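A single protein chain has been omitted; all remaining protein chains appear in their positions.
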Amino acid sequence: MAKTVKNAPRKARSQMAEVLHQFRKNKGAMLGGMIVLVIIFIAVFADFLLDYDTQVIGQNLAERLQSPNANHWFGTDELGRDIFCRILYGTRFSCSVGLVAVTIGLVIGVTLGAIAGFFGGWLEELIMRCTDILGAVPNMLMAIVIVSVLGQSIWNLMLAVGITSVPQFVRITRAAVLTVRNQEYVEASKAIGLNNRKIIFKHILPNCLSPIIVQATLRVASAIISASSLSFLGLGVPAPSPEWGALLSGGRKYIRDYSYMTLFPGLAIMITVLALNLMGDGLRDALDPKLKK
Amino acid sequence: MAENVLELKNLRVKYELEEDTVEAVNGVNIQLKQGETLGLVGETGAGKTTTALSLLRLIDSPPGVMECDKMEICGEDVLGMNESELEHIRGTLVSMIFQDPMTSLNPVFTVGQQIAESLLRHEKVNHEEAWKKAEDMLELVGIPRERAIEYPHQFSGGMKQRVIIAIALACSPKLLIADEPTTALDVTIQAQILHLMRELKEKKNTSVIMITHDLGIVAETCDRVAVMYAGKIIEEGTLDEVFNHTLHPYTEGLFNSLPNIKNRTARLRPIHGLMPDPTDLPEGCAFAPRCNYATEACKKRRPDLVTFTGTHKAACLAYEDKDFHIERGKKNG
Partner (left out) sequence: MADTILEVKNLKKYFKTARGTLHAVDDVSFTIERGKTLGIVGESGCGKSTTGRAILRLLEPTSGKVVFDGKDITSLSAAEMRKMRSDMQIIFQDPFSSLDPRKTVSQTIAEPIIENKILKDKKAIEARVKELMETVGLAQRLVNTYPHELDGGRRQRIGIARALAMNPKFIVCDEPVSALDVSIQAQILNLLQDLKEQMGLTFIFITHDLSVVNHFADEIAVMYLGQLIEKAPTEELFDHPIHPYTRALLSAIPIPEVGISRPERILLKGEISSPIDPPDECRFAKRCIYTCDQCHQSCPKLMEVRPGHFVSCHLWKDFLSE
């Protein structure tokens, strides 16, 4: 049939490749992405880079309260521990809490949101009203209650933060599912004999990924802040673990004369959250025009 | 002096995207007399809407780049106008009706307000006079004047399109550009709207450019036809010339693709292949790859519009051979 006429578009990129291409053009997003990669790298290899017992929690009172110098780049705290090492090691907690908490929120939230969006009716009403109730409780309050009841540990911290991110995932997933559900290809998949479960997992959810991915990235940032806040209040990871919020808390007493003790953990939190936000915004921009296409 | 309502010479529009350049319009000339209706026919991507938007200088720039040797509406040079002058002629000299009536009206204003807005902008009337004129326009398009206080969502598709016609004609423009005005409407409603447009056009002696892909609509509403392909006009003439003495192979292909009600014959004869990619137009004639009559010369040289008889023009190199004719032309003599 068509011999010499060329095809309509020539780019043979899949949607994924197109998204990455758009993402790469956004300098802020690329910067954010690289910082996140560095942080993940440090978190993964922290145990190889540092010796936990001596460098991270080992106390050395002779060296206490030193300002940043050649030996100790970020100075030392009141127990002589090197703050730089503690912050580096702290990436482990931030990353793990961020990832696990968001994963908990995502799995529960997306499942509920997909059910609500796809089936509608009383099921949707029930799920959405419960979500509204859960979402009405202030995040910090909810997290404090959970940790107080279940006890202070890193797992309970992750659980608490995870639960507070469920409502957002439910809402976003439901909205995305409602849009996709009306597309004819969903009807087509019913026409070729797929049952509901397969339709949701093979056709609907994969096409809802974009808003969910963006939400997940941004939620990691707020999970880190929530975790740090809880640790700051003493409800997070128990001492002597060098979680950033705990470091902030520990430095409070010395803030007047030894402000570096709070400055550096604070900067660490800020840079991580900023990087995640830049990356999330970049992802949203890269994914959006493709949706409109 | 009966000057032409529209004088358009050598319009070229391209869109510069990050990776390619879309050559949307490649040298279009249009002349339109008072009270004349020109049908601008073509398929998706031919460049008809881009041409229409250019006349109102509505091309987004960037990424659009518009170049033109001459663009005069009722003798006024549109090319040299600044934004405020353009705002003045849009609505008074030239008006446009877009394709989708569902999205052309602002949902938060009543229809009366939307018609009156045009009047208030361009004519020296106060609010009361504008409102009364708006109600008059509604009656003119066949909607009871009491409905002027209603909102767009309270009207059906056909009625919305009537409101849009009322807005477009409120200030009695000399030139009306209708971009596929009935494509989104049912066929019986389409009949009503076309009838209305014909009546109004005669009453106000408006010149109309009717953009459509439907040759049936052209046959019923237009005086002249211009067929567009890949951003150029490839055939142009009076209705009789183009329909009954067709010259260009693409035009012939369009007619052959139509399932005609009166002719229930076996197979349609579609044009094989696809429209060329506007970012990568072929070297010679844009239609050559799909043309049954293409010669070697057609693949190398781009044909210009050549006048055959009086007002009938076509851009086809095959006619350099004096004995050449297409099948359709042969049948109809």
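Just a few scattered comments:
Letters A and B mark the chains in the order given here, with residues in each chain numbered from 1 onward.
As a working rule, a residue touches a chain if its C-beta (ideal position, glycine included) is under 8 Å from a C-beta of that chain, and two chains touch if they have at least 3 such contacts.
Since this is a predicted model, take the numbers as computed values, not measurements.
Of the chains displayed, those contacted by the omitted chain across the entire assembly are A, B.
The chain not shown here is touched by just one of B:65, B:86, B:125 or B:239, and that residue is B:239. From the options B:65, B:81 or B:258, the residue with contact to the unseen chain in the full assembly is B:258. Across B:192, B:279 or B:295, the residue that sits in touch with the chain not pictured is B:192. Listed for chain A, the residues touching the missing chain in the whole complex are 1-2, 7-9, 11-12, 14-15, 183-185, 187-195, 198, 203, 206-207, 293. Along chain B, the points of touch with the absent chain fall at residues 43-44, 156-159, 186-192, 194-195, 213-220, 239-240, 243-244, 253-262, 264, 267-272, 274-275.
In this section, only the chains that are shown with their structure count from here on.
Chain B has its Cα centroid 52 Å from the Cα centroid of chain A.
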